[in-house]
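Here is the structure we will look at, set down as structure tokens.
Complex shown without one protein chain; remaining protein chains in place.
Read from first to last, the chains carry the letters A and B; within each, the first residue is number 1.
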Amino acid sequence: MNPSGTAVFEITGLNYRYDKVPALNGLSLKIGRGERIALLGANGSGKSTLLRILDALAFGDKGEVKFFGSPLTPQSMEDESFAYDFRRKVGLVFQNPDVQLFNPTVFDEVAFGPLQMGWTHGKVNEAVTRALEGMEIAHLWDRAPHRLSGGEKKRVAIASVLVLDPEVVLLDEPTVTLDPKSQSQVIDLLVDWKSGAKTVITATHQLELVDAIADKCFVMQQGQIMATGTPAEILSDGDLLLRTNLVHSHRHTHDGVTHSHPHVHGPGGHSHTH
Amino acid sequence: MHIPDGYLSPATCVVLYGGAAPFWYVSLRKIRRQLHTRVIPLISVFSAFSFVIMMFNLPLPGGTTGHAVGMGVTTVVLGPWGSILAISVALTIQAFFFGDGGITALGANCFNMAIVGSLVTYLVYRWIAGRSPLTSRRRMFSAAIAGYVAINTAALFAAVEFGVQPLLFKDAMGAPLYAPYPLSVAIPAMMIGHLTFAGAAEAIITGGIVAYLQRSDASLLAPFSGLTVEGAATESRTSILGRLWAGLAALMLLTPLGVLAVGTAWGEWSVKDFADAAAREKIIAASQHRTLPAGVPEGLHRLSSAWTAPFPDYAPQFIRSEPVGYMLSAMFGVGIILAVLWLGRKFLLRGGNTP
Partner (left out) sequence: MSQHKFLSGTIGGFTHALQHALESEELARVDGWLQRLDPRVKLVGLLALVVATAASRKLSVVLLIFAVALVMAMASHVQWKTLFTRVWLPVLGFTGVIAVPAIFLTPGEVFWRSPFGVVHVTHAGLRAAAMLVSRVETAATMSTLLILCTPWTHVLKALRSLHVPVEIVAILMMTHRYVYLLIETANEMFVARQSRMVGRLDAATQRRVATRTGGVLLSKTVQLGEEVHLAMQARGFRGDVRLLDQFRMETRDYAALMLLLGITAAALYVGH
């Protein structure tokens, strides 16, 4: 095995243009096995694009992406057995659950991946049942997507990815469209779900999630990695957060004194310290 | 224009399912080549879109409201083959889950609205729009006229399907078994509503949405505009359009004739059969030896001559037969549509919107 085989993903000098507008500019990063990563960045920083590239749904114009040492290219994904192996090992939970839930019922939805993998019906049923129970949505099995609440949809979307027991899970803004109660439920499920070897990469701009779901952060801006560090290091660097638009300067008045300080929006209103 | 179950005889339904089948097959093949693995998601969401557009209650000039079919805008964006599939799927969902349009008549509805509607839209749109820029007013009006002509052609097909029913399908005593009105009633009744309200609704939604896309998302109009690399690459593009025109013309003449032919073959009898001795034997046998009226029933004869009546008596006999009656009425309808088309194109070209 070559030495880079230990890295799940290794990206070097990646450029990507979307509709002629550069979305990623010479981005490089390395993600090790079992790491829990947060991709932090404001809207438009390129984190969703990066997730799609990591899931081999889009491919860079320049640079290289390697998955366990093998290049991810349109050509390599044409290879039946490589693509099968990749899809089996890497799952992406889309930001918009209406995009992800394209099947008529919850059960069909969660069964879609396993069926594409060509599993036997017995094995499919078993895996689906387990995934539904894991996300505490077994009672919803025959519901249509339009009869689900936002939080339920999100849990179905996560179950539909976890059902394959993937080695790498990519999450795009997992809680952003949810009401506060569903947000904390989904976060609890994500935090409780600890299966040692899994690599979890979460793109988010919600800083309050970071402590719970990541050991390492990449801060993105204009299609580049601006900083790397532990959640504690990144969250304490107010200047960096302000520069990358993850917090915005907030001016208000206490006891007749006006001052400004960085400020974070989170579930259940917003909080800040003085 | 959603024909329910019971208006058309099973023989007609079979013919129209049969007529639709090759178009579905060809569309699916063409669209697979165009879209690869995107076929299923893209056709699905576009079908859903057509479904929802059919539910729009459009305000029309004169204070009424009307519904469009959406074949115009679907064709302009998705091309004729994609549109055939998307509208067919939308009609199927309507028939099976919302009880709108019959299940036995689904083939007929798909034939009229999805297939005829999409092909006519595409031909008229490409013909009038020519090589005008994506955001030109001429292109917007082309789409509106295309939608108008398409829904009227579809209505004409439906009217002919209705109108041949009483000629072909009657009970033993001469009462019509299905849609009861002959061509002379069915065609004007359908066309008056469509040349005015339904046509206006389709023109408004097609032209209006194209105008919106021109302002906000013109790239969506590019693939089937005739301006793309794909379109400009070969001169044969024009000949493909020509072949489509020819195919459509053949369709207009042949399909209802097929309805007539199968109608008689299936033990439904026309005027001529009543006069023919051998056919009479068969009819008597099939109707469990009930006696038949000696001559052609008076009503049937009157109906079959409704459209050929204006011909003088000394005209050859075949002119006063039913197929000719059908042809004449169809030609009349086609004539109106072609006149509208020709006037529309002339008007737009004179408007100085040429590229």
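We adopt the following convention: a contact is a pair of C-beta atoms (placed from the backbone, for glycine too) under 8 Å apart; a residue touches a chain by one contact, two chains touch by 3 or more.
None of the values given here were measured: they were computed from a predicted structure.
**Student:** Among A:R36, A:K66 or A:R87, choose the residue that contacts the chain missing from this document, as touch is defined above.
**Tutor:** A:R87
**Student:** Extract the touching residues of subunit A with respect to the undisplayed chain.
**Tutor:** 52, 55, 57, 80, 83-84, 87-88, 91-92, 94, 96, 98-105, 107-108, 111-113, 115-118, 121, 124, 142, 144-147, 160-161, 164
**Student:** By the contact criterion defined above, which parts of subunit B meet the unshown chain? Give residue numbers in ascending order.
**Tutor:** 4-10, 13, 28, 36-49, 51-53, 55-61, 63, 65, 73, 77, 85, 89-90, 92-93, 95-99, 102-104, 166, 171-181, 185, 204-205, 207-209, 211-213, 216-217, 220, 298-299, 302-303
The working rule: only the chains that are shown with their structure count from here on.
**Student:** Please work out the Cα centroid separation of subunit A and subunit B, and write it as a whole number of Å.
**Tutor:** 49
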